[in-house]
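The structure's right below; bear with me while I get my questions together.
For this view, one protein chain was removed and the others were kept in their places.
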Amino acid sequence: MEINILAFGQVAGVTGANFNLKNEVMDTDNLQIILQQRYPALAGMKYAIAVNKKMVHQNTPIVENTTIALLPPFSGG
Amino acid sequence: MEINILAFGQVAGVTGANFNLKNEVMDTDNLQIILQQRYPALAGMKYAIAVNKKMVHQNTPIVENTTIALLPPFSGG
Amino acid sequence: MSSKTRNIFVQGAIDPAFIGESIAKHATNTSIGGHSIFLGQVRKDVINEKEVAAIEYTTYEEMALEKMTELREVIFKKYPLTCMHIYHSLGIVEAGQICLFVFTSAVHRKEAIDACEEMVELIKADLPVWGKEIFADESYQWKLNK
Partner (left out) sequence: MSSKTRNIFVQGAIDPAFIGESIAKHATNTSIGGHSIFLGQVRKDVINEKEVAAIEYTTYEEMALEKMTELREVIFKKYPLTCMHIYHSLGIVEAGQICLFVFTSAVHRKEAIDACEEMVELIKADLPVWGKEIFADESYQWKLNK
C-alpha cells in the first residue's frame, strides 16, 4: 500500500507539501513513528493528523484510499 | 422668573418642542405638577427631566438660567 | 470637559460606501489587529397590520454630544482601543437603510469586540435620541427600545 500525505505550514517546510510513503502504515500512531524516522526535523514540531479531512484525536487505522494530512496549529484570521 | 423648556419625542407632540412657563417653579417635582395641570395629555406619558443637560433622578431645584428638557424614553439606534 | 466634542450625527441614512471608506482609512494604522462594527438597520416591522416604512430620528443634540463624550471616555478607560467612530442618523431613514454605525479597532480582537458591543448598549440606553416609526399611510408611533 502506498499512501499519499499532504502537509501544511511549517510541517510542509520539512516534508514538502505532498509526498508518498511506501511503507506499510497500520494506523496514525504508526505513521507518526515512520515520519519521525524519515524526517528527524519533525521532532518537537507540533502537528495534528487529519484522516479523510477529519482531525483524529486518538489512534486511527489507515486503510486503502485514505487521505492523510499533517496539520500544524492553525493560525488563520 | 420665566423658564424655557425643551421637549422631545411624544412629549413634544403634546407641549410643542419649546415653550415657556411664567409660573414660579421651585424645583423639578413642582415643575411636573405644573406641567400636568397645563397639559393633561401628559398623564400616563413617561418622561424624565434633564436640568442643564443632565438627567435628574431626584427632586432638583430650578434656578435662574436653568435649561430644562423633558425627555421621553430614548429609542435611538 | 477636556475631551473634544465630536459630532456623531448625520442627516438621513448612513451610506454603506461611507462604511467601506471608513474601514479603508485604517489601513495606515498598522498596530490594529481587529475591527468590530455594529450596524443598526431600520426594520420593516408590521405593527397592527401596518408596515413601518421609515424611522424619523430626532435628538437633543447638545445633550447627546455631551453624553457621547462621556460614553467615549468610559469605553476608552475600560478597553485599550486604537480608535472608535460612531455615527447616528437624524431625520428620515427608510426600512432597509443603516441608522447606526459603531466602529471600534484594537490591537487584539477581544477588546474591539467587547467595546463595540458595550458602546451599542450605552447608545441605546443613554443617548437622547428618539425614533418615530412612520407607517406607509403616514400614521406613526414612537419606537420603544428593548
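Order of writing sets the labels: A, B and C. Residues in every chain begin at 1.
Rule of thumb we're sticking to: a residue touches a chain if its C-beta (ideal position, glycine included) is under 8 Å from a C-beta of that chain, and two chains touch if they have at least 3 such contacts.
Since this is a predicted model, take the numbers as computed values, not measurements.
Participant: Name every displayed chain that the left-out chain is in contact with.
Facilitator: Every shown chain touched by the left-out chain: A, C.
Participant: For subunit C, which residues lie in contact with the unshown chain of the complex?
Facilitator: 16-21, 23-24, 26-44, 95-98, 105, 107-109, 112-113, 116-117, 120, 146
Participant: Kindly note down the residues of subunit A that lie in touch with the hidden chain.
Facilitator: Looking at subunit A, the ones touching the missing chain are residues 6, 8-10, 50, 53, 69, 71-77.
To be clear about the criterion, only the chains that are shown with their structure count from here on.
Participant: State, to the nearest whole Å, the distance from the C-alpha centre of subunit B to the C-alpha centre of subunit C.
Facilitator: Here subunit B and subunit C have centroids separated by 27 Å.
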